[in-house]
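Here the complex is missing one protein chain, while the rest keep their positions.
Residue numbering begins at 1 within each chain, and the chains themselves are lettered A, B and C in the order written.
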């Protein structure tokens, strides 16, 4: 078994640098790589291009990197919960590339799978199509979209083992699964790090080959963005 | 919960007809839809185009359909274990389209995912490339490949539930998972059919939305093609 | 005239037995409350959930189980979780039977704008562009006019498009409208609303043929 285990978040982030392109898993604040993000804030590197479905909130998630102006460009599908984001975008401090969520997911998956480009109908006829090749398949117009290229992917799983195998929980799987192996180096942080052999080979969501480094996150806040409940009667 | 359960293999195969295109899961004889194949032999429909990684052996798997000359065309990556296949192919009775295994898998996945076409380097510069569009990405040549179109997909899983959710076992997952939702109608047969709620939502390999009909196979032979063992000393 | 719940109630009548349905944020979310109890429907959330249930009881919220609106939810028996690429395989691959979403503007030809007001609101399209580009069956749930009283049913959209020629049906506080090759075709009036009122509130070409029945809710 090839071990991917590193002891600390700082070891896990060895090699990150200014002006790199990073992928971040998570949907809203659910399933985000809390420990990796905190460490990136500590390291203070800047000029980052971040591929992430959302941009966190003002005081959590990628919002923390935005507050420190570490991010040069965001590639996202929805960024609506973040005032600082909006301010930086409208002032021109922050470049923003908004792309359809399914295209975002598929461009990650394409990078993971060695598919350099694919066609999707999403965005045809809209400003998203600007500068893109379009083509008719089966009487319907499609856009050609490219696989992402990134230096690091930061993902968060529920359980992992030393071999880098990952199991996610609930809807926290989201982009985390598709970003594994989609960057040069995939760093996975987990709530539970198990010895090899503890996870059922039949129930691995992401095989360890897609993960270069794995560590147990020191702490998870797992903040809920929209707490909605029903009454018991 | 939307129920996909049907009682018998004959109900599951309602609507199959001459000259249709079918997908069959399985790798070699592992994970093949034994009950659906047996019923197709019974029904005697012919002129079939079959998308399947392999073509079975002379007396099992798709070999049974070949013996009865029900197959007009095979789309496969490897067909080497079947004398009748070779005879029909060399005599020109059977059309054969051999394509790279990864391209076969991805063309199924593309059909499932609504991606009409994608690029892969596999087969560039070979006879597989004949008539295909090629293109340079990142200094490397790729071929454009299309999603498959099929009328029925016949897949076999280990466990399933009434909602059509599937869990495969071991390497029998293979093409079965990628063919679900890749045809107009996906028929899943399972060894164990559970009531809804019995399977963990976090460990479903294929969500029921990709499956139109599910039934419990009456009998599984699960023949081993190459029994290899080591001695105990 | 309908309120938001009324719109949701009317749209719920369009949901058929065996449908997989994706509900957008806002009025569409309310539709789940009004689906007939004698039919089986499953709700898909594009962040990776099939078989969504009601909100959790207080104290049972799970940060790892949310919907596309980032709300805590529960799942029903038969549910499944999956990654984002698989979720959009369901959407792009047309495995989802019905998409219900809000809009800022809809054009006569079925174009929809619902994601951006240049210079004002730039939150992003989320999954909306994938949904409208792929779904065979799209119903828009919205008020007939905006806060300034201007029609949201237009000859052409003025805002940046989300998708082209994709909307099939519109349910507003005033009417049920089908998008046809000839333009907006009036199918039903909301209770107490006259054809004249609907005409006035519709900037795009409105086709009124014969007697227009009032909705039954």
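Brief remarks on what is shown
The definition used in the following text is that contacts are C-beta pairs under 8 Å (C-beta built on N, C-alpha and C of every residue); 3 or more make two chains touch, one makes a residue touch a chain.
The structure presented is a predicted model; accordingly, all values stated were derived computationally and were not measured.
Across the complete structure, the visible chains that the omitted chain touches are A, B. Here the missing chain is touched by one residue of B:84, B:106, B:162 or B:189, and it is B:106. Contact with the chain that does not appear here is found for just one residue of B:21, B:49 or B:178, B:178. Residues of chain B that touch the chain left out of view are 27-31, 53, 76-81, 86, 89-90, 96, 98-106, 108-109, 120-128, 158, 168-178, 205, 222-232. Chain A residues in contact with the hidden partner, per the touch definition given at the top, are 1-3, 109, 111-115, 161-163, 165, 181, 196-197, 201-202, 204, 207-210.
Here is the rule we go by: only the chains that are shown with their structure count from here on.
Chains that count as touching both chain B and chain C, per the definition above, are A.
Of all chains, the one whose mean C-alpha position sits at the greatest distance from that of chain C is B. Here the spacing of chain A and chain C, counted between their Cα centres, is 28 Å.
Remark: chain A and chain B have CA centroids separated by 32 Å (rounded to whole angstrom). Counting partner chains per residue, chain C has residues 81-82, 85, 88, 91-92, 134 touching two or more of them.
Shared interface positions of chain A, i.e. residues touching 2 or more other chains, are given as 106, 120-121, 168-170.
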